[in-house]
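A single protein chain has been omitted from the complex, and every remaining protein chain is retained in its original position.
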Amino acid sequence: MGSNMAECHPVAFQWVVEARQKGAKVFHVDPRFTRTSALVDRHVPLRAGSDIAFLGGIVNHILSTGSELRDYVVAYTNASHLVSEDLRLPQDLDGLFSGWDPDTATYDRTSWRYEGPTVRASAGRPGPAGGQTFQSAPTAVEHGAVSTDPSLEHPRCVFQILKRHFARYTPAFVAESCGVPEEQFLEVAQALCANSGRERTSAFVYSVGWTQHTVGVQYIRTASIIQLLLGNIGRPGGGILALRGHASIQGSTDIPTLYDLLPGYLPMPMATSHPTLADYVTYGTASKGFWGNTGAYITSLLKAWWGDAAQPENDYCYGHLPRLTGDHSAYRTALDMLDGKVEGYLLFGENPAVGSANSRLHRLALAQLDWLVVRDLSEIESATFWRDGPETESGELGPEDIATEVFLLPAAAHTEKDGSFTNTERLLQWHTKAVEPAGDCRSDLWFCYHLGRRIRDKLAASGEHRDRAVLDLTWDYPTHGPHEEPSASAVLAEINGWDAEGQALDGYGRLADDGSTRCGCWIYAGCYAGGVNQTARRRPGQERSGVAPGWGWAWPDNRRILYNRASAAPDGSPWSERKRYVWWDAASGHWTGDDRPDFVADLAPDHQPDAHARGPAALGGCDPFIMQADGKGWLYAPDGLADGPLPTHYEPHESPVANRLYREQANPARRRFPHPANPSAGSGDHRDYPFVATTYRIAEHHTAGGMSRFQQRLSQLAREMFVEVHPELAALRGLEQGGWATVVTARSAIEARVLVTERMPALEVAGRRLLQVGLPYHWGHAGLAPGDAANDLFPIVVDPNVAIQEVKAATCDIVAGRRPRGPALRTFVETYRPGPGP
Amino acid sequence: MSGLLGPEGGPAPGTEGVRFGFFTDSSICIGCKACEVACKEWNDVPDNPLGFTANSYDNTGALGANAWRHVAFVEQGSTTADTGSASGDFRWLMSSDVCKHCSSPACLEVCPTGALFTTEFATIVVQDDVCNGCGYCVTACPFGVIERREADGGAWKCTMCYDRMRGAKEPACAQACPTDSIQFGPLEELRAQAAERLAEVVASGETRAQLYGEDPDDGVGGTGALFLLLDDPEVYRLPPDPVTPSRHLARMWAMAGAAAGALAAVLAGSLVGERRR
Partner (left out) sequence: MRLREAILSWPVTRQLRPGGDHLALGAAARSARTEGLHPRTEDADRVVASICPFCAVGCAQRIYVKGEEILHIEGDPASPVSRGRLCPRGSSTKDLVTGPGRVTTVRYRRPHAVDWEDLPLDEAMDMIAERIVTSRAAHWQDTDEDGVPLHRTLAFGTLGGAACDNEENYLIKKLFTALGALQIENQARI
């Protein structure tokens, strides 16, 4: 669901094809009939933006038929935990959970917590500015006197709350909201239950079709609930598999070029709540599990960055870290840029002028900068917006109006540098430099290292306190070759870290909070164990045992399935012979199996922790979820989420359909960015813009086109931007196969060639015909295959937890013919009045 | 894996004389066009810029001098038809087409220069340094595979990566194919595999599934590139009954002989190899 695996991840799809040939049943639940749908047992089309209704229906089906794996649910999840008496569900409050504050448009989460006096939120609690969450760090909850009812009968236990909450998600509701006939929905739900349990496991695969919504995190939460109830987490063939889109997007999340995180999912410090290292550590430390060692992780990071300057008496240079006071995500920054609050910007292989929601706004914002550095392989749109962008054509902004100074620095390709990518399954794989980069092409490693060196030279004589953070930085990587390329292995060695004797760490278990260890990213500790680059290992897959542990290196500790303690039953034996993976070997007193046990290696299944134990020592033998503060998989999230402890169906920010469940139409906590350049249409009826627009990728191109539209081989496969519509919509709007159409939303209008196809199904939703408009988002104004950018059409409105934009569902209209040129374009958009709807 | 294949998936040393071929199993083709791109990369096949064709996701059009692999896309039926299935009776068929490497290759039979020849692996290859661009092969091919390239005048088509095969490497398309829809191997083994797979596919409910090119008694003597199709060949724009014109062999040879004679006269005044600018 929410993934077009065959097109976007074709090589990974070989495993699905093979599994299906061996008898696996595969469903594709997706708004479009894609190349993935063509290869599965059943394509189930649903309305874009209605997945929680569908998944909630499955939760209800599991609970109402008793299909859960009871032993797993009781032992490994928080099903038995009792929740505060103050909790109220959306069914009680017309679409809101308890704790809603309409003034700040945020939740006070006190009423969501477990019952018991010692429970308190830790990392990830609301930030100070506007009460919103700015941190996606793992949530920690104080463990202690949580009341439980292992019979799962108590009316306030999580299990019973789930039952009550999801009771409204009946097959009839699914049919009305998603446009999926009841029998089709039941076929999926029944197949999922029949293929889960001790003998069998089922997996969900998702991509940005799930994340790019204003309730994206809750989509994935719903899948988590299903998989925990069915016992499909931590077991082979189970899980919820995120297929990510860029070579090292996982790596750039682990070692985050993200504003709210430090390496290894440590939160960035907040100004008022974490003035000192001690405050930070107290805030970020869980009483149980491996977030109990946060002090060791942050101290080792500070030592890696500031070396000998980081000492206990100066809080290990904790004061050198910049402090958060609010949202500084890319979208907030773009709006600040538009308002002239940002002077400079550096792009590293990203193309917001095409790839970000409301890409037009991003181009207007870039035009307000004083200086811009673009590091890329080609002259991407974000580097050339000033010369021949759509706003030049429309006459809004010409080069003479744009004061931005632009440096386009050619980047080295992966073939021209050493380095590691972390793939979508947390596997670090090293790529070795094959040739020297041509001309001025340089790696980003080179750029950062030498930029830092130059800045340090310029500041060397400074007496300013603020410059200490730069001058104290450990910045002495060995260089080699004609361009003085810094050693990527040396950087990886620093990421891995060293012990007090200068030996490479072999895992995060060795990290200390006394300043004796240095480590640039605690979850990567061990990737350079023994002083050897473990990510460069290439023991062929053909020689693999089970999960090919000799190929590359997976974080953490080269474990291939997380939480794999759950692959064994509570007593430590495999759930079944068929599904044995990691189990307790009583003879040796250790966990063993086909993978590195994701557990304390000698912690017996029946171990009961000491009541006063902290951190990893507080884990019991049946606490597989070692990063959770209660050791359990969370069916219910007592803290950490900005928009509710349970997923509930909300309509997209722009929807032609009214919410069938309650008055609250869309996620009330979604983050909007009101601005004249970011308008929205009304929601809840179809008179405004009658159709649902959704964006996606195709196999022939890559993301915003920077790696595909500038080269011949891929450009020739799909040279022109196109729009996909059902024959009914084509008839309604007079669209001709192969002709031109203009798609218009409250933001802008773009043109595209028309592909009339049954693959864009027409649905029956809430008693009327719902038609959808499909828009691949690869095109922009430059390159060998230029075209209008689909993202011009979408608003900046984001999920409140992770600031991901909603580009999978918005409302639009479509008309035959090309869009207006010149100033007429803006007039057309601003005065547009839709024609009759379906 | 076949004992006749080496570790790189190509013909193992000493397999000269064994007939190798392709088996394209369209039931697992995802239409990603990796075959088209891998072929172009290895063989340095020029761009064929058609732009947007509005024919499903096919912007390549057909096999030709600049497209040695071509993925056909066929949209059938309706997603809104009330058939009890979520997606109605809709099917999206995809299949990667390629030179058939016929048992009785018409192209080779009419080639007056010997540019086309049968390799030690019983594949049919055109030698661009020998080809004079006469184009007889183009009209002879019952599948419309081989074509003259405007830029250099020569006739071009899939070589089954003859150069790779000689180095025991699998053809580029077959190696790249993400789902193994394109398989390369000894033809006899592929035929057995294809028959087995057909039985599975038919049993799974694809009652119109059929093999294409497996019949040695067909008009081209069977092909070196087999296909498992989910519908009739015409649906994929493949000729249902391709025929090599060799039953008119005598007449063809007369024509070819006359042509060759005329050609020789012309060539007498100019040197071999001056075909191209």
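Order of writing sets the labels: A and B. Residues in every chain begin at 1.
As a convention for this text, a residue touches a chain if its C-beta (ideal position, glycine included) is under 8 Å from a C-beta of that chain, and two chains touch if they have at least 3 such contacts.
Bear in mind that the values here come from a model prediction, so they are computed numbers and not experimental data.
**Student:** Would you mind listing the shown chains in contact with the chain that isn't displayed?
**Tutor:** A, B
**Student:** Which of A:V26, A:V342, A:A512 or A:A766 touches the chain that is not shown?
**Tutor:** Touches the omitted chain: A:V342.
**Student:** For a quick check of understanding: of A:N423, A:T592 or A:Q737, which residue touches the chain that isn't displayed?
**Tutor:** In the full complex, the listed residue that touches the missing chain is A:N423.
**Student:** Return the single residue from B:R19, B:K33, B:H70 or B:R197 that touches the missing chain.
**Tutor:** Selected residue, touching the omitted chain: B:K33.
**Student:** Looking beyond the chains shown, say which of A:A19, A:A191 or A:L409 touches the absent one.
**Tutor:** Touching the chain that is not displayed is residue A:L409.
**Student:** Please pick, from A:R70, A:R164 or A:R538, the residue that touches the omitted chain in the full complex.
**Tutor:** From the options A:R70, A:R164 or A:R538, the contact with the absent chain belongs to A:R538.
**Student:** Considering the whole complex rather than only what is displayed, give the residues of chain B touching the chain that is not shown.
**Tutor:** Where chain B meets the chain not shown: residues 7-9, 32-34, 36-38, 41-42, 108-109, 111, 113-118, 120, 125, 127, 129-130, 162-164, 166-167, 169, 172, 175-178, 180, 260, 264, 271-273.
By definition in this document, only the chains that are shown with their structure count from here on.
**Student:** Once you find the CA centre of chain A and the CA centre of chain B, what distance in Å lies between them?
**Tutor:** Each chain's C-alpha centroid was found; their separation is 43 Å.
**Student:** Okay, in this complex, where on chain A does chain B touch?
**Tutor:** Checking each residue of chain A against chain B gives 6-7, 10-11, 13-14, 17, 21, 33, 35-39, 42-45, 180-181, 183-184, 698-700, 712-714, 716-720, 722, 726, 728, 737-738, 753-755, 757-759, 761-762.
**Student:** Which bits of chain B are touching chain A when the two form their complex?
**Tutor:** The contact residues of chain B facing chain A are 28, 30-34, 36-37, 40-41, 47-54, 56-57, 59-60, 75, 77-80, 84-88, 90-94, 178-180, 200.
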